[in-house]
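Apart from one protein chain that is not included, each protein chain of the complex appears where it belongs.
Take a look at chain A:
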């Protein structure tokens, strides 16, 4: 006897097909009721009485019976575990894309043992295939398995490859190997070799006079590997003439070996050149001009559990970046160790959506190798404090003390003095070069709260009161012998202020008033209104 309550989907002649995703990647699945109603059979027992052949008309009793069966099926799917395995994954529609790429993304199906798991995995696989950016549409359909294997199904993955391999985009990014956020324009060529490869050429401009031209390729699973591979060739130029009397130009290769939500591992090989076209550099900068080879491995661990990086009200964030340079058989390349740590914590206060944000960042850089105690640290890799970014949203090491201008904190050194044409009198003061520090620590406290007016609250505009502190110290060239914690703490500069925050996704715009509580002679900061822009 057939048991109407028992679900047995396998049947040689009437095979149920379930389309679980469409080209838009909907989360739910659809059943084609009309076709499946005709084909789907729940009872094992064959109906001895043949159905009458009606032209265009189905008896109402048959329709009601099928609807009842379908409702029963849905109910069982929601309340019971329906055992079902995937026998095979069939791929259709890929003329250029290699099968292994789609099969590797669909490998999760192998571990499914129930219908519900298959539906969940289908959603995930659809998302991952769409994320490859090489398909215009992805459709996943469940079909019954071979009749000799009951309790199995086949998964049909049907893809439509992108008609146009070329695309362009403009956006704001923060890369693991970059020092600051950038605005980029990118041109992409997709899937040229069928490995899901994405080739791109891009031009980027950063806030700190950074210009970068680069070309790269991204392999989602190169040669079957389980992790993506990113290789990028770059040509980078950064102008620090105004602050430190040098220009930096780098060219080389960057390889992202590991990239996930929490971990980034990047290898950089670059030829770096520091020049001084102005010929006004101070002695310490003059000593560093020239060519060097940078071969480094940089690992970043980041976890951000805050509710929002633009306006954190609760949660914490932690980031640590370690860099080791000098990974080359040639001992003449640049060698140093660099470590940065960031910690942020947001405490909700419960009134007017207010929160107290606390943060501390620290960093140290030191050369290694023969004679490391007397060597200076490379100038571009030192820590410089000051700038127009907010420390709340950025997790890139000690960079900002509110109110101080870009690279605006001591230590400094006088620049070259030129003789005027009028004889023995000196020419106008050329100023100082900001040299950065080998040890840097910054800290801040920020109280944010909503404005009483609803108009501001609806747009996320809120106010904040803040205080920040920071200091730099030299450690290299035997300067560490004179280092003392007390002296370092007493060298902290402090500032306070208040302002308005306007979140413009993905940016955080602040309009602030700063007041310096403590500054040194050459520090570039004074009571003023200012704007910070960060992402």
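By our rule, a contact is a pair of C-beta atoms (placed from the backbone, for glycine too) under 8 Å apart; a residue touches a chain by one contact, two chains touch by 3 or more; residues count from 1.
In this text, contacts and distances are computed from a predicted model.
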Undepicted complex member, UniProt protein name, chosen from "NAD(P)H-hydrate epimerase", "Proteasome subunit alpha type", "Thioredoxin-like fold domain-containing protein" or "DLRB2 protein": "Thioredoxin-like fold domain-containing protein"
Given A:313, A:328 or A:496, the one touching the chain that is not displayed: A:328
Residue, one of A:183, A:257, A:293 or A:360, that touches the chain absent here: A:293
Chain A, residues in touch with the chain not shown (by the definition above): 271, 276, 279, 282-283, 286-287, 289-293, 328, 330, 332-333, 414-417, 419, 424
